[in-house]
Every structure is written in structure tokens, then in C-alpha cells.
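Of the protein chains in this complex, one is absent; all others appear in place.
First chain written, first letter: the chains are A and B, and each begins at residue 1.
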Amino acid sequence: MIAFENLEVRYPQATTPALRGLTLSLERGIVGLLGPNGSGKSTLLKTWLGLLTPSAGTGTVLGVPLGSEAARRLRGRIGYMPEYDALIEDASAYEQVAFWGELSGLAPDAARDRAHEVLYFVGLDEARYRPVSGYSTGMRQRVKLAQALVHSPALVFLDEPTNGLDPDGRRRMLDLVLRVHAELGAGVILASHLLGDVERVADQLVILDQGQIKAAGSMAGLRRALARRVELRFLDTLMPEQEAALAELGTVLEARNGLYDLELTTADPAAAFRWAQAQGATLIQLTPRHDRLDEVLLRALHGDATSMGGN
Amino acid sequence: MPIYAPTLPPAPDLSLGQPPVLVLMRFDLARLWRQKIGRFFGFGFLALLLFKVARIYVGHLLQTNVALRPMKDFAQSILTQGASFQADLLSPASFLLWFLVALVGGGLVARDTLYRVRPLIYAHPVSPRDYLLAKLGFATALPFLILLPFVLLPWLMSLLLAGLDGPVWATAPLRLLPAMAISSALMGSLAVGASSLAATPRAGVSWVLGSVLGAGALAGLLRGMTGIAAVDALNPVLLAEAWPQLLVGVEHPLVAWLPALLGTALHLALWTTLAVRRTRPSEAIL
Partner (left out) sequence: MISLDRASLRYGPILGLSPTSFELPEAGGITGLLGPNGAGKSSLIQLLSGLLPPSGGEVRVFGQAPFRNPAVLARLGLVPEGDRMPSGLRADRWLRMMGQLAGIPAADLPAAQARALAIVGMADRAHLPFASMSKGMRQRIRLAQALLHGPDLLILDEPFNGLDPEARLILMDLLRTLADGGVRVLVSSHILGEIAQLTDRILLLFRGRLLAEGSVPEIRQLLDRHPVELRLVGEPLALARWAVEQPELAVLRVEEEGVVISVRSPREILPRLQAAVAAGTIPVRSLDPLDLNLDAVFQYLTRDNA
């Protein structure tokens, strides 16, 4: 879907490049893009959209080499859902989605048909004929998503799609993101500050900081399983002597809110059941411990910059 | 029997669409149609047009009908057929037209700034040039199309009623249409340029009106101080009125040829440059 080889991008008058040494290969799927504000996410987006040309290195997006004449037309094959409210407040959802479709190059009639179809896809029913100024946050986010999908792009860039949504709206938006890939077959790039969102939907991950890739690769590859590490939770709170006895089972690395992060002395997780049985406690959770996404992120930002490469 | 899943059909053809300039202009037109001010001005201009046409028709009656002959002397005074009459076909619409251009044009760019849609526009296959052309095109076409019947209808009537000797010259459109185009371009570029300075449509209207009146006041002030008549060419209202006069050859036009040319060029360059600078993509996405 996207491949970069030592890509460098610099703004016309800038002394230092905004992006440098980007080497990356992503497969079509859902890619989580993490990075602090100002890490280069929007520069990367502008490069994808052909608004900036690389100053060094090569890259292809959807098989089209960046910086070529053909790259200008890439914009028609990319959908972009901005982070902020880029809605035409005095137009209805239907009118503006059709408008964006036409701007992407659809014929007027095709754009209108597609507008209705994508609005059904995102679950916006009768409200589509009313001006968007009266919409709730969740509806507004869905109009923005519909706008990014109307021309049936091969790649959509979603910038903080769950911004401002409550748990229910957030779940529905993430389900839509999954469906965009599963049903429409589009590659998705999801930029988000919420690790939980990325964790739920993404199959690949890119961590960007100060214009450089700090880590990239498949989610499974980056979140490696930690040997002998398990998380335990018990049906009832452990008594102090039981807690002390946990040392027989392994080393307690962290205990918070009744959840124990343990490094077992044995390789057999069933030992935890035997220990609980002997201690008169009841296990309700025994799960192998993987790297959490926040650990992956912190390691990438502060540890040595190990790029795990593609897949 | 097949079951049709509610998913989207295959990718549509993206090469059949209209050019982005046209799409953008159509969207602005649809917005004008929706808004109430469109109807208000529609009524105003229609009334003016009827008045103009009626004046020619009454004049024709006065000339041909014997019973009305006593009034002919009076009528003659109205139906001056000289150059100033031709130029005057466009002038009464002037203030109303400036007002319309300010109200509609003031929001053209400012509304996109307020709603922050320009970055999204540039994320589509639309270049800044397309965007600006669409905005300038719309803001220019609007006054031009409104003025069009003011020239063509009286001309047609006069031709039908009195042939080549009618009150409107047979060649009037040849002179008036280019004048209209220049005046409209002046109005359009000023509206778009001033609108690009504003952050909200309402502020955009104020920017346009302020720029028009401000430039007029400045020209008046300078003229009072220096006594040079050519300074009037800084005043966009006078410029827009002067072009029809110059092209039909009125004896004492509001602004002379050279100042009018220089003033118009200055305004067009100034406002277009402003608009270009304020609608660059680098200002937009971030």
C-alpha cells in the first residue's frame, strides 16, 4: 500500500527537513499512526496527497511514485477525514457529501447516488437532509467519514476520528473503521492519540517522532508476548498473607486494583491454578502478558530507535 | 433468489466529473439560491429593469400616438439619445449591485475559512488556482449576469419598436458588454480579495463594504488635498461607473481614460494578490 525508501521532505524555506530518513513498507490494512503533536503527521499526510514533494529518497503510495506527475492524481484515490470540524455548516450532509464526491471527479449524478449510499453506510438516515449545524458530535464525525469515502478511495486517512465521542459513539466509529477495511476493502491510516482505539482496530503500527520513524511493523510483531509473564485477578480480594504467598508462584512486578502482574517461576501457567487451589483463593483471570501499547510507545520514543521493519 | 447485501458497489469512474472550477461555482450558486438575500435582490433588480424598459415603451407611445402628442416635449427631455443615455442604462443598478456583491462576495472565501473546509478542498484534486478561479469567476459572473438584461432588454425593445432610430443605439451592446465585463471583474476581485482577509462571512461583508467605501473616502480626501481629478480612479465605485461612460464616449466621463486604466489595473492586481496569498495550501493544512 505504501513504501518509502529513505524519504526526506522539507518545507520550501525550512532549514531542517520536516521528515527525514523515512523507510517504511505497509501492507493494505488498518495502520495506526502514533506520534506526539508536531511529530510530522500532517507533513506526512501532505506528502501523500502530493501537496509536498520529497526532497530526497523515493516513495510509492498505491503503486504511484511520489513526486511524479501521476502523484497529483493520487488525491482522487485517497480519502481524508480531518481532525477538526471541516463541515460546511449551512449545507445538509447529503449536499456536501455529493459536493466532495464531485470534487473528487465523480459525475454529478454518480456523486448524488454515491452520497446516499455512503450516508447509509455510516448510518445517517433522515437527518441527512438537514443542515449539519444542528448535528451532534457523533453525527458530525460520521458526515466527515462519509465525505472521505464518497469517491470509494483505495486509501483513507482518518485523523482522530473518535475525537469528542462518548463510549458509545466511539465504539460505533471504530466499528465503522473496521468495516471500511473489511467491506469496502480500503486501506486505512488511523492517526489517534488514544492508544485504546489504535489497539482495537489496527493491524499495523507506525510511531513517528520529530520527523523520524521510531518504530513500525505489524501489531503482533511489536507487541511481543512476554515469556512467563501473566496477569492474575482473583474473585475476591486477596488477604495479606495470601498476597505474601504469591512469592511462591513468582515475582510480583506490579499490583494495581486487584490485578497482579507476575513473572512465574515455572513455564506452566496451570501452576497458578494449583497455587490458588492451595491458598483457598479463586482465579477469575489468568492471561499471558503481552507488551501493552503504551509500553511499545514509550520504548519507541525513549529507547533506541529500533525500526522493526515491515513484516 | 439472491440476497443483496447493503454494501457499496464497485469503485465509480472518477474521470467523468466536471472540472473542479465548475463544481465549486455551482456549489456557491446553490448556496445563493438557498439564501433569502438572493430573493430580495432578485426583486430589487427586477423592479429596476421594469422601470427602465417601461421608460422606453412610454417614450415610444408618446412619439407615435397622436393623442399623447402634447406631452411630447416633456418626453423628448427624457429620451435624450446621446451617449450618456446609453451609459446610464447600467448606472442605476450601481449601488444596489455593489451592495449585493458585498453581501454575497464577502462570504465567498471567508465562509470556507470559518468552516475550515479549504484544507479539505486542497486534499481533493483541486489546485489553489482552480479554487481562486472559481471564486473570482463566481464573484465576477454574478454582477455581469445581473447587468446583462439591463443592456439587452432595452436594446431589444428599442430595436423592435423603432428600429435603428430607437433611443438605444443599435451598437450599444458592443460597447456596453465589455464595459460590464471590466466593472464586474473589478467588483469580483475586490469582493474575493477582501473576503479572503476576513475570518467569518459577516466580517467578509464588512471588509468588502469597508474597502469600497474606504477607497472612495481616501480618493476623495486625496483629491481635496491635491486637487488632481485623476485621483478619483482610486475609487472603485466611480471606476465601475466610468467604464460604460468611457466606452460609449460620454463627453465628460467621471474618470478619464488613463487614470481609469491604471486604477482598474491597480485594484485587480491588489485584490487578486491578496486572495492568492491568503488561500495558499500551506496556510490551510496543519
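By definition in this document, contacts are C-beta pairs under 8 Å (C-beta built on N, C-alpha and C of every residue); 3 or more make two chains touch, one makes a residue touch a chain.
Model, not experiment: these values are computed from the prediction.
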item	value
Which displayed chains the hidden chain touches across the whole complex	A
For chain A, residues in touch with the removed chain	34-38, 137, 164-171, 193-196, 233, 235, 257-258, 269-270, 273-274, 276-277, 282-288, 294, 297-298, 301
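Rule of thumb we're sticking to: only the chains that are shown with their structure count from here on.
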item	value
Separation of mean Cα positions, chain B and chain A [Å, integer]	49
Residue ranges of chain B in contact with chain A within the complex	6-18, 20, 23-24, 27, 30-31, 34, 111, 115-117, 119-126, 281-282, 285-286
Partner chain B, residues of chain A touching it in the complex	11, 42, 45-46, 49, 51, 72-73, 75-78, 80, 82, 84-91, 95, 99-100, 102-108, 110-111, 114, 117-118, 120-121, 147, 149, 151-152, 154, 183-184
